[in-house]
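Let's look at chain A:
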Amino acid sequence: MTDSFTRRDFLKVMGAGAAATVLTGCGPASRYVTREPYTKMPEYTYNGQSTYYATTCRECAAGCGLILRTHQGRAIKAEGNKFHPLNQGKTCARGQATLHGMYNPDRVQFPAQHARGDATLTEMDWDAAIAVVQKALQDPQGTQFLLGTASDHLFDLVTDVCQAVGAPSPLRFGALSMFEARATLGEASRAVFGKPDLLFFDIANADLVISFGANFLETWLSPVAYTRGYAQMRRGDVRGHFVQLEPRLSETAAKADEWYPLLPGAEGLVVSALGKLFAEQKFGVAPAAFEMVDLAAAAEASGLTLEQFERLAALLLRAERPVILPGGAALAQAEGLETAKAILTLNALLDNLGKAGGVFHTPAAPLADSYHRPASAAEISALVKRMNAGEVNTLLVHGVNPLFELPAALGLEAALQKVKTVISFATFPDETALAADYIFPDHHGLESWGYQRVQTGAGQSALSGSQPVVVPYYNTRATADVLIAAAGDALPFKDEVEFLQSKVAALVEAPGGFYSAADLPSFWALFQQYGGWWQNDSSASAPSAAGALEKKLTFHAPEAAHAEGEHEEFSLYVYPSPILAEAGANKPWLQEIADPTTTVMWNSWLEMNPETAHHLGIEDDDVVRVISPAGEVEVSVYRYPAIRPDVVAIPFGQGHTAYGRYAENRGVNPALLFSAETNAAGDLAFGGVKVKIEKTGKKRPLSRLESKMGVYGFGEEH
Partner candidate 1 sequence: MTTQEKNLLLAVFEDIDPAAHAVDSLRALGVADAQVTVISGTPITEAMMGRKPQWSNVARFALGGAAAGMGLGIFLAFGTPSLYPVYVGGQPLIPVPPTIVVLFETTMLVMLISTFLGVFLDSRFPNFTPMEYVPEISDGRIALLIECAPELEKKVEAAMQTQGAESIRRAQAEVV
Partner candidate 2 sequence: MTVSAKALAQVHPEAHEHDHEAELRKEHLMLDPKPRGEMNALVMEAMLTTSWKFWAVAGLMALVTVVGLFGMWGYSISEGMYTASVNRPMYWSYFLVHTVFWIGISHAGTFVSALLRVFRAEFRRPFTRAAELMTTFALAQAGIHIFAHMGRVWLAYWMFPIPTQRLIWPNLHSPLMWDFLAINTYLLSSTMYLFLPLIPDLAMARDRSTGWRKSVYRVLALGFRGTESEWTHLRIALNIFAFAILPVMFSVHTIVSWDFAAAMRPGWSSTIFGPYFVVGALQSGVSAVAMVVITVRATMKNMTYFVRPEHFDALGKLMLIISMAWAYFFFNDYMVQWYGGDSFTDSLLHFHEAGPGGWVWFLMLITNILVPWLVLWNKQWRRNPWILFTVGLLANVGMWAERFIIVPVSLQINRVPFMWGHGVKIFRETFPYVSVEIPIFIGSVAFFVLLYMLASKFIPLVPVWEVQEGQMAHSIRRYGKEPVITVAELE
C-alpha cells in the first residue's frame, strides 16, 4: 500500500461493527453489539457525523461529478456534485447505483490465479502479482493493453508505460461507444468540419431538435448533461420542439413531440430529403450534397410519407434554432459514415454551427490536445488478427469486458486462446476475467484515485477528479500502482497519487479555472475538494463546414427484410438498455428497476409489434428463437405497441454468463447476433442485421412493473 493510502488509514473503521448496529433491530441480542470508535479522530470528522467526498462516477465514460456521503467509514449515498459543469448536482440511475457495485457480494476479493474458464480462484500475494506483470512488460512487443473508457488517468499512465517500455499503444473500448458509433461520428466530423471531434450539440438552446435515433436521454454520449439540456429546452420561454426518428419508440422518443418510425438504414435518405426540401423552399435550390435524392423513392424506402417529409421540412423552415442529432443507431449502418456526413451537412445548411442551439466543437479537455476516441470494431478486429497470428503474448485487460461487449462474430474468444498470458484487472469476475489466467483486481471506482476528461456534454473544458471515499473493502490494489511497481524505474513516479499530481501540475497555472491555487499541494487539495478542475466559461468553438454542402452524398435504399414466406425476416434493432447500459447488470437495484419503455425487470425481451405477433401467432412471454447469420438467442416476446412491424428489438445489457449472481444467466446478449461487418469508418454496422424468428413453444413470463391488464386492457392477460 502506498503512502498516499496510509494517510487515509483513519477511514478504516470496522465496517462489521457499524453495520451490525444498523442491522439488528430491537430485542435483547442488540445489547451485545459493540461500537468501535476511531482510534484517531480524522480531520474535520465527528464521530457519528457523515462526511462527504467529491469524486467521479465511473459507471460510464461521461465523467459526472459525485459527492459521496460516508458514515463511519462506510459509503452511504452517491449524490451529484453541484459545482461540476457536466451534471451540476444531478445523477442518473446508474450513478446512484454505483454503491451496489462497490458493496457487491460477488467482487473479486484478492489477486488470484486461475484456470481459464474456471470460476475457482487461487489466491496469490501482490508481490507475486507484480512479478507477473513485470515479466509481461519485459516482452514489450508481445504486450498489449486493452482498456475501458473509464478512467482516463489509467489510460494516460498506460500510454506512458507503453512508451517507456516500448510496447504498442493501448487500445480502449466500450460497448456504449460502439453503440454510439463514435468512430463514425469522429470521421464525419473530420470530413465535414476538418476536425475529428466528439461534437457538442447545444440542445438546451435549440427550439427544434430532430434526432435520428440519438437516445440522448438514455445513454448517448453524456446522458445526464443532455437530459439537463433537454429540460432547459423544454423549460424555455418558447418550449423547444423535439422530433425523433427511429424504428421503435425509445425512452427518448417517448419524450418527443413527434415520433416517426423509419426503417433502419434509411436515415441518410431521409436527411437528404429533408435537406433538399428545406433548401428548395428556403433558397429555391438544393445544394449539391442533397440534390441527388429522389423524394418519392426516399419516402418509399424509409417507410415514411411525403407529407411527413413536408411536415418536417416545414418545421425546419419555421424553427429559429434547429439542430439535428446523429444517433448511434443511424450511424452503425453500412452507409453510416455517409449518414453522419449528411446530418452534419444538414446542420451546416441550417446554419447553426457555433450558434446557440447548434453544433460546437467540444473544447479539448484538460491534459489532452485532442479527442482520443475508443477503438472501433475494425481496430479491435485488427487486434484479434494479431492475437490469432500469435503476435500478442500477454494481454492486459482493464475496465472493459470485451467477451461480453463485442460481437461474438469478431472471434475474440478463439483469439484469446492464442494469447499465452491474459491478465485481467477486473473488480468483478466478468466473462473476460474468467477467461484470463490472472485476476489482479483494481479497487472499485469509489475506492480509487484518478481523473476523467469530460469529452462532451459541457462547453467548458473540464477534468473530473476521483479520490477514494472509503478504504478498499477487499484486498484489491490500484492497477496504476501495480503498473508503476512493475515498470520499476521506467517511470518517474513512486505511486498513483504522485503520477496524478504530476499530471495536474500543468493545471495549476492554467487560466480561467473554477479555482486557483498558488502551488501544487493547495491545488491538489482543492482538486479533491471540488472533485476536479474546470474552466468557468465555455470555450466551445464553431465548426466550419467550408465546401461540405458541395460534396455529393448518395444513399441506397436499405435492404428490405423479406416479408414473404414461412421464414419471415426482420430487421434487428439493438439498443443499449437505458438502465443497465454496458455494465449495470451486476447491480441488483438496477436489475430491479423497470425499463422505462417496457417496465420489464431482471431480464431481456424481444420487442415485437402486436400486429406482427398476431400474424406470427406469438403471444406475450412466448419464448422465440432469434436467428441471425452469426448466431441465435432464445428470448421472451414483449408485444410492444410502438415498433415498426418489420423490426424487432432487443436491449443490450443482459445475457451475462458470469459477472456475479445478479447478472449471471439472466436474459440474452444480442451481441451474439451481430455480424463482424463494419462501415467505412470502421464502426460495427450492426444496424443492418436481419433475423428470423422461430417459435419454441416455451413460455417464460417477463416480470413487469406495469399491470398488463391495466395498460393493455383485458384479454391481454394470459
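Keep in mind how these were chosen: all candidates are chains of the complex that A comes from, given by their letters.
Everything that follows uses one rule, which is that contacts are C-beta pairs under 8 Å (C-beta built on N, C-alpha and C of every residue); 3 or more make two chains touch, one makes a residue touch a chain; residues count from 1.
Computed from a prediction, not measured in an experiment: that's the story for all the values here.
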item	value
Among 1 or 2, touch partner of chain A in the complex	2
Partner candidate 2, residues of chain A touching it in the complex	706-711, 714-715, 717
